[in-house]
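If you scroll down you'll find the structure; I have some questions about it.
A single protein chain has been omitted from the complex, and every remaining protein chain is retained in its original position.
Entry: chain A
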Amino acid sequence: MGIGLKNLLNPLDAVKYLFKKPHTIRLPYEPKVIANRYRGIHVNDWDLCVGCGNCARICTCQAITMVPVEGIEPKPGSTNLRPKVDYGKCSFCGQCVDVCPTGSLKLSKNFNLVSPNREDYVFIPSKEWDSGPGTGWESDLEYSILNFERVEMPERPPEERRKDFEPVILGFSEEQAVVEGMRCLGCALCMDGCPTRMFIPQYIEAITDGDYEKSLKIFYVNNPLPEICGTVCTHRCEDACVYSKRGQPVQIRYLKGFGASRIDDRAKVLGTKIGTKRGRVAVIGAGPAGFTVSYYLRREGFDVTIFEALPVPGGMMRVGIPRYRLSQKILDREIGFITSLGVEIKYNTRIGRDIKLSQLLKEFDAVFLGVGFHRGIKMGIPGEDGEGVMQAVDFLRKVNLGEEVKIGKRVLVVGGGDVAMDATRTPLRLGAEEVILSYRRREVDMPASEEEIKEAKEEGVIFMTQTLPIEVLRDSKGKVTGVKYVRTRMEDQGPGRRPRPVPIMEETFIFEVDTVIEAIGQEPDYSLIEEEIREKLTFDRNGKRVVVDENGMTSVEGLFAGGDIVNYRGDIISAVADAVKAAKGIARYIEGK
């Protein structure tokens, strides 16, 4: 290519830009329009943030540390830690935002952080930087690197399962368990939700690695009933799971059940080693609390004798929970392992009737009381003592023990808790044609667990919410013919308080039923304790529960307690937690004697 005149003159063409609008800096000054996805300084909504620390763990630059913030109260599923960012290290990649399960952490469009002081570049982001140009990079579920959807637990179809007492859930396959378990981020917030603080992230990791022996060992550190809890636990851990804020929590309960079900022979993995002989302990009640305290004390070398009023072990786990939710096989396996360690059980032995508590206190070094709530509360309406009216706990116990129960064609169940759900679904399996559930509040107010409500509905239970029975109608022979009821309306009780149902008395309706099952709550039966001891015991305000100290000991020396008669949650895992505490307390107490 030769060089011509063109090559010399052409460059002068650039002069034309002298008269054009410049495309860089203009006057008057135009502020920069910042892109909507701009990755600037962090913004964190402290109310949404749960302090899980995933942002700190993902940070490539280690710019984020979790620090406690004053004024934030830690609670299950939320710590008082909040991310503190060092802007000398931060590279504004936004991965902390993408990995934030709650979506509280965002990046703003602000990028002007200028200060002569080094300290000003390290701070705990709050909403402060959200002002001005606003929020930039935000967490988006569509593009999230987290998996907010759980693996659905396979279940038998409702038409099939409502006919028999075989388990409703079929259990995870190995692949499903791994996929579900791999969702766990390992932030351990769930542990705060668990009353006994099981080591959840650790055992989930072991399960996903296929190391079931390791997971079993982790379960037994503070829960000797893992498969039972892995089937019917109230799973407070899942409510605390970080995924529950915007998606579905990791199914910790079923993962635990899966892990525990993999190993049939507990003794082979956990051993049967018993400590050196240390003392004798009597346990009253062969329920979750009783077995837990027995297991840990037996391991420590104590001789444990359980006194049980019923002819079978398991307490409410056996006679309260229907078989379709918790199979006999699981119960026998878990209880069998504990008894195989040398825990003696005396069946058909009711305290107060067959043996006196004072006698036990004398004979044994310590006594653990874990009798539970086995007496149903009555509604207190006319006609309640008629034939065909029964208490849910009595009904379920009879069914579970294989006793004959007369059940009609149309059944009305009153209540909204888990017991009520069991009491609605069991009659269906016994041949009832129609089961109606009456509850005085709304469905959202029901204390029953979500899946129980869902399953009951699938099986055809008719939900009549905001209804309040006022009278049981009977025929001349005293047989139940129906229930008279009124509707209720919900009265707001102000923020943070449960709305109260108020009956609308003007109009009454009638359920035409032949059986009524009451499931409005249970209470303890303290008649088994002698007068002298009962007087020394401290009860809570409404006199239902026994007050214990941090060792699980009641105000009577040597008498420990746990389970429903102590805690307000009334589930298996809380009983286990009480019992773990009491087992340590008993060991310490006997040691110090």
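One rule holds in what follows: a contact is a pair of C-beta atoms (placed from the backbone, for glycine too) under 8 Å apart; a residue touches a chain by one contact, two chains touch by 3 or more; residues count from 1.
We take it that contacts and distances are computed from a predicted model.
Determine which name in "ABC transporter ATP-binding protein", "Phenylalanine--tRNA ligase beta subunit", "Heme exporter protein C" or "NADH-quinone oxidoreductase subunit D" the UniProt entry assigns to the undisplayed chain of the complex.
Record says "NADH-quinone oxidoreductase subunit D".
Hey, which of A:14, A:114 or A:444 is the one touching the hidden chain?
Considering all chains, including the one not shown, the answer is A:14.
Specify the residue from the set A:37, A:163 or A:454 that touches the hidden chain.
Checking the options A:37, A:163 or A:454, the one contacting the hidden chain is A:37.
Over the whole complex, note the residues of chain A touching the chain we left out.
Considering the whole complex, chain A reaches the absent chain at 1, 3, 6-8, 10-11, 13-14, 23-24, 34-39, 54, 57-61, 91-95, 98-99, 107, 136-137, 140, 143, 145-147, 182-186, 205, 208.
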